[in-house]
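The following block contains the structure, expressed as structure tokens.
One chain of protein is taken out of this complex; the other chains stay put.
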Amino acid sequence: MKTIYFDHAATTPVRKEVIDKMYPFFNEFYGNPSSIYDIATISKSAIEDSRKIIASVFNADAGEIFFTSGGTESDNWAIIGTALANEKKGKHIITSSVEHHAVLHTFEYLSRHGFEVTYLPVDENGKVKIDELKKAIRKDTILVSVMYANNEIGTIQPIEEISNICKDRKIIFHSDAVQAVGQIRIDLKKTGIDLLSMSAHKFNGPKGVGALFIRKGTKIDNFLHGGAQENKRRAGTENVPGIVGMAEAISLAYENMEEKNKKIIKLRDKIIDGIKNNIPHVKFNGDPVDRLPNNVNFSFRYIEGESLLLMLNMKGIAASSGSACTSGSLDPSHVLLSIGLSHEVAHGSLRITLGYENKEEEVDYLLQILPGIVQRLRDMSPLYDEFLKGEGDKNVQ
Amino acid sequence: MKTIYFDHAATTPVRKEVIDKMYPFFNEFYGNPSSIYDIATISKSAIEDSRKIIASVFNADAGEIFFTSGGTESDNWAIIGTALANEKKGKHIITSSVEHHAVLHTFEYLSRHGFEVTYLPVDENGKVKIDELKKAIRKDTILVSVMYANNEIGTIQPIEEISNICKDRKIIFHSDAVQAVGQIRIDLKKTGIDLLSMSAHKFNGPKGVGALFIRKGTKIDNFLHGGAQENKRRAGTENVPGIVGMAEAISLAYENMEEKNKKIIKLRDKIIDGIKNNIPHVKFNGDPVDRLPNNVNFSFRYIEGESLLLMLNMKGIAASSGSACTSGSLDPSHVLLSIGLSHEVAHGSLRITLGYENKEEEVDYLLQILPGIVQRLRDMSPLYDEFLKGEGDKNVQ
Amino acid sequence: MYSKKVMENFMNPKNVGEIDDASGIGEVGNAKCGDIMKVYLKIEDGIIKDAKFKTFGCGAAIATSSMATQMIIGKTVQEALELTNKAVVEALDGLPPIKLHCSVLAEEAVHAALWDYAKKNNIEIKGLKPPKEDISH
Partner (left out) sequence: MYSKKVMENFMNPKNVGEIDDASGIGEVGNAKCGDIMKVYLKIEDGIIKDAKFKTFGCGAAIATSSMATQMIIGKTVQEALELTNKAVVEALDGLPPIKLHCSVLAEEAVHAALWDYAKKNNIEIKGLKPPKEDISH
């Protein structure tokens, strides 16, 4: 059975065109880009060409793009690097409560090392409350980090507003755009983001490579220390095939983006309407308007997310959940809790994230089997029993 | 013209067998290993199998191997992670003066953040002086980091002795084995190294993936913060193709290693003898006995390394130098200066590092053209002039 | 992630349902943590004649419920009490470490149902401890 892959926010298949571009750099142009002989200068140029391609997508300068090992490293570098470089100005840093762990755990690390952190609350759609941001900013605030778009519920943050607030107050603004890059356009000349993280495997590029945009003039320390690579800012022999693959993947992603997004949004909305219309006791999560084109997130009351995923998997569908069971922790997703869901409802969430290769038939198949699966699990659930007997709903939000 | 590649210490071509193993993980088994559906559990198992393969090469436990983005990250993690986790015990850390920049610059970073660093001197063959190590150790010493084998001159350090000294004194011992792994056997049950760094692209694996061995019980902080990957020790979506490729590459490297090394040592010694016997005014660098099987390093007096490399490149040979010009800095290699070479002599160094695919004909070709190239450059050199006129040798070491 | 046995018991769980005139009912776990198990026992002459369950929870929770109820049907009350979570895990050909708590929950659910039965019938079952009160969903 071929998998129907509906988990593009987790990772994506590498496109054939991307693999083909990477291939020669494994064993033909394999030279170390720091060397001076021919096969090495070819890898060096490949890196610089890739940097230009990526910069142009964001209307940035090539010298502002630095390659990393992925979104996590970009986030760690951006946050730790600015915190350490600017700690003489102040030790207060701000982020939101719905960030990815790559940001949240890095803030926690800094809070263990003398920095003071404010976590901004979000509204019920997952948006950072601008008033709260303004209130949180202090004289000694040196960094604000708010993600471009949320990986679980797809909510796009008011980045323009946040960046203006930071700019006015001369605070460095980092945005984790790992979920946004490859899906929506970002113009870094227009929007005053100082640091922007991205990860290739989220847009049909390879795993293990990403980039950090560092606006010219931003004060930031190095994070990986060593060789003189990346203009002496990020040490380590460059992952040449990965970098070349990332550039190809980003080019393909931004080619006819508007047209492709129209198609994807149609599929997304078909799923959203299909679930709303055919399955009772569901809750739609995330912002209905400011939303990634490919994200669907629902909570199904009275059932638990992992069982739902397992049943979908048996039917050949790959999807994701904010259930604790899928994360190996006890608590369900902090994002779902932050938008006000009870633990119980959060446990029963399902995330469907689409990719360019998904077809309408696949969506139809999902909508055909999902109601039955949900019902089957509800029929096993003591919570659904209680609800039917009229004692339940008081407990489950 | 096909390149004759003699720069395996810089990086190596990825073997065909390795690429073939990686390939399906790009767009067939592309699932995120943290997910629970089938294509994801396949990637997850592939990672765990790779971990076992790598652990078994070192006689270590699979749970002691953590994947990283390469040698630089492994070094940074090992050093910063232990320093921060143990700073309550003391803030004195020791390394050698011939380490790779991935270690040296990380120590410099820590010295800017409140740690005190001792740099151990080496003898004229590049070996750490054991007496100096003993003298340097203090009550508040928490970490010793000495590389397994040197990347420029191939000298293998007295690791067994150093590890015993550290063990006796309960000091954590890290060894940067980026150049040793894949070339010589390392038994981590026998040798008391606590942390060991490696990088796949140095043994015909892909760039952008490496590992850190962390002996069970070693106190070390996380370095990349975020998701729960790598047993919650190293965050970031795993580079599955890279990890699988690394495991395959290491298996191949350690298959019949003794036999293959015999062949490589023969080639290495042919080059060493050929240069000594046919080119005057040369200096052999590194330890003649405790030396990597694939490393040749000579200084050619009165000439500069980059010109030598360019001329070799024109003849289809890829090699390396400790010349400042190839590193983009003003000073020549700190390793060559540490073993007592003058700046002038250090500038004229040539490093030849062999790989499993090198053939005797290639060595013969090198030995045939090298004397002429050296002579050509000497004929252009004002230093050689001075020497001929008898006024020179006093200046050049 | 899961063994074949677990997946079988998850996809086609045995003994899903309720027993109207149950001799004892036990409910453990809480929705906050994502697992609730409710076990119904029909006991006659000290023998467990029937067992049913309803479970809110992950694949392992449902599979252990299915397995645990199968394992106690036909057993004496004393034998049922002695069913350990380890035995359930073994019968399922193992569980991932992070899922072991589900098997503990299954053991506790059976114990809670036995406790309910004992209380209702005012008898004492040797070695049976009262269930923890954490049904806080």
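Read from first to last, the chains carry the letters A, B and C; within each, the first residue is number 1.
Following the convention adopted for this analysis, contacts are C-beta pairs under 8 Å (C-beta built on N, C-alpha and C of every residue); 3 or more make two chains touch, one makes a residue touch a chain.
Keep in mind that what you see is a predicted model, and the values were worked out from it rather than measured.
Enquirer: Identify the residue among B:E28, B:E124, B:D168 or B:D379 that touches the chain left out of the display.
Expert: Only one listed residue reaches the unshown chain, and that is B:D379.
Enquirer: Just name the one of A:N27, A:T41 or A:S251 that touches the chain not displayed here.
Expert: Of the listed residues, the one touching the omitted chain is A:T41.
Enquirer: Determine which one of B:F26, B:F173 or B:Y302 touches the chain that has been left out.
Expert: With B:F26, B:F173 or B:Y302 as choices, the missing chain is touched by B:Y302.
Enquirer: Out of B:A62, B:V117, B:I184 or B:L310, which is the one that touches the chain we can't see?
Expert: Touches the omitted chain: B:L310.
Enquirer: Identify the residues of chain B touching the omitted chain, counting contacts across the whole complex.
Expert: With respect to the unshown chain, the touching residues of chain B are 302-304, 306-307, 310-311, 314, 323-325, 328, 330, 332, 343-344, 347, 379-385, 395-396.
Following the convention adopted for this analysis, only the chains that are shown with their structure count from here on.
Enquirer: Which two chains have the greatest number of C-beta pairs in contact?
Expert: A-B
Enquirer: Whose C-alpha centre lies nearest the centre of all protein C-alpha atoms?
Expert: Chain A is the most central one.
Enquirer: Nearest whole angstrom, what separates the Cα centre of chain A from the Cα centre of chain B?
Expert: Roughly 35 Å, centre to centre.
Enquirer: Centroid from C-alpha atoms only, then distance chain B to chain C, rounded to Å. What do you get?
Expert: So the centroids are 57 Å from each other.
Enquirer: Mind pulling the chain A residues that touch 2 or more other chains?
Expert: 306, 310, 328
Enquirer: Mind pulling the residue numbers of chain C that touch at least two other chains?
Expert: Residues of chain C touching two or more partner chains: there are none.
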